[in-house]
Every structure is written in C-alpha cells, then in structure tokens.
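Below: the structure, in structure tokens.
Every protein chain of the complex appears in place save one, which is left out.
After this line comes subunit A, so read on.
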C-alpha cells in the first residue's frame, strides 16, 4: 500500500518546494504562527467554532450542481459544478479568512493586513475583520485598484483601509511585497492573512487546510449525487488556493486533478501568468516554487485578463504535484476565457469570475477524454459581479 500523502515535511517543504525564505525579523513570527496552528488543529472547540461560522456566516456547504445544458453542449461526461461562488462575499476566499482571523485573535493580534489581486481576498479579509472589530489594511496593486474598482469600494464599505501599491508592476506581486514590508515593520501587533497557498511556511499549509473543506464536502456530495468519486476535478490556478482546496482530499484517490493557468496573450508570446507551464523553479515571497523569471533571476511582469491570476509565482504544493505527475496543469488564453465566460452565463445562468472562467475554457478538450458515464467536477471559485464593468469595457460597451 502507498503511504498516505503527508506533505509538507516539518521544515515546510513539499518535496524540494516551499520553505521559509524571509528576512530574519519575520522568522520568529512564522514559528509562533506554526506553533499556534498546531495547537488549534487538535482543539475541538476551535474547530467547532470554525464549522459554525462556515455554516451560519458563509452559508456552507456550497451546493454541487449538475450543469445539464453544459453537459449536453459538450456531449461528453456529466459536468458538475461546486458552487463556491454562492459563498458569502462571492468566492472561496472566505473559507481561509474565517479560519485565519480566529488564529489572529487567539494570538492576540489587533491589526490585520492582507494583499489582494482581484479584490476577493481583500473583501473576504475586510469582512471577517469587521466582524471581530479588528483594524484592517489591504494592499492592492494600483493597476488592480483600477480594474477592480467595485471590490475596492466594497473593502472600504467594510471599514478597511485600501493602500494602492505603485511600485514594480503595480499588480498582485507588488501588493505582496508591500504587505510583507508592513509585516516586518509591525510584526508585534499585526497578523498577515495571506490569501493564497503561497508565501513562507506555514502559510501554504494553513491556507490549504482551511480551503480543503471544499474537497471534503465534495467527497460526500459526489457519493450522494452519482455514487462514486469524480473522474476528474478541474480548477483555475493563480496562487492556487481554490485548486488545492478541492484537490487535496483526493490526492490519494484515483481522480484526475487538472489545474488551469492563465496563458494571457498566449504562452508563446511570453505575456502570460502560467509559471507551471512556462516557468522554472526559483524563490519569491518566501518560498521556492515555479515562477516566471528572466535569465538573470529577475521576476518577470505577467499578463492576464484576470487580476486574481496575474501573478508570476504559484503555491509550492502545486509545483510538487506537477513534478510528481499527480496533477496536470494546462493553460488557456484570454480569448478562450472570454468565450467560456459568456458560455457559462448563457447556458447555465451563472456569471463566473474571470479567474473561474479559466477552468471552463478547456472543456472542449477535457470532455473529449471522458465518456458519458463519467463525472467531472469544476470548482466555480467565484462569481463575476466584480468583473462586469471590466468585461463591458473590454467589449466596448459603455455602462455609464
């Protein structure tokens, strides 16, 4: 029998990926976080509190929905949708912030910081901070502040401060840089809620564990709906938190795991955000993982229609799953994403986030590999309300 999957190791490595590569000032804070997390993992009271919040505040479990018209359209396997878009705040991101804010509170921290790309994590963080009455600061690339203005306003309505980041490429990676700098400076009273399975250990593990509720629910729901486990699970991958959340409980099972990266303007143009498809291992934001870098080790600017996937790195666990062959990673370009965005809206009455639309873009190809008795599940990681204005703009429609 194969050993049960147990990554990361005690040093925070998934195979050779991950680790803790941060300025010395943060090392103690990471150790403290790790210890605190180990304590609460086995604390039944804490777990009950999380479960209660996920049920009453977030609205879990999220449904597993049979996409009848989409299935008929592709004439292949049954297509099921895991509806994370129905969560409070509109995406999977809240699964993580609900857990981390309780950790912050337990550690006695009074100030919360976070980075955000599309703004979904910023909203999810501001939401839980408001609920506990904690001061909250969100770092967001200045370019993303422009293209996700609706979420910026939502964050402000929730009482948090938004700090536009002008440095570097003014997108998600620069927001992370700035959040880390804030943390180095205010480490005594500040908790940093990282929004994806990226960053130094123990973050990739913690964020994964809090998101894995999605995969755990799916085990029961797929048994109830089609009396077996899915034949494949598909999710979009930027940092990779929604994907790892739905993949993780299935790693030891006979289920194909397919991650979809942002090919932006096309892999061969170099203007994309697909490090697993066209990157190489390196170190960024505290962890070793695949990333997009030039021949001198400088991190490259990325390009994606979706702010949430516009990131040159990826969670270290995805790098490990790629190298081990346990998960497959493909990439789809902006054009096919727009097509999928409209297709899902028109066929199923679900307007997905542009990030999420990536998971639907390769369905033609994927469905051809399965027969009509099989079942595939797509993680609908978030809803598209936040993207309406930018999609209209891209299509030359004036909403004013």
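We take it that a contact is a pair of C-beta atoms (placed from the backbone, for glycine too) under 8 Å apart; a residue touches a chain by one contact, two chains touch by 3 or more; residues count from 1.
Just so we're on the same page, contacts and distances are computed from a predicted model.
Chemist: Name the absent chain as its UniProt record does, using one of the following: "Response regulator transcription factor", "ABC transporter ATP-binding protein", "Tryptophan synthase alpha chain" or "NADH-quinone oxidoreductase subunit J".
Modeler: Of "Response regulator transcription factor", "ABC transporter ATP-binding protein", "Tryptophan synthase alpha chain" or "NADH-quinone oxidoreductase subunit J", the absent chain's UniProt record names it "Tryptophan synthase alpha chain".
Chemist: Which residue among A:88, A:111, A:181 or A:271 touches the omitted chain?
Modeler: A:181
Chemist: Pick from A:89, A:293, A:306 or A:343: which residue touches the chain that isn't shown?
Modeler: Touches the omitted chain: A:293.
Chemist: Looking at A:28, A:253 or A:335, which residue reaches the missing chain?
Modeler: A:28
Chemist: Go through subunit A and note every residue touching the omitted chain.
Modeler: Counting only subunit A, the missing chain is touched by 20-29, 31, 167-168, 173-174, 177, 180-181, 184-188, 282-286, 293, 295-299.
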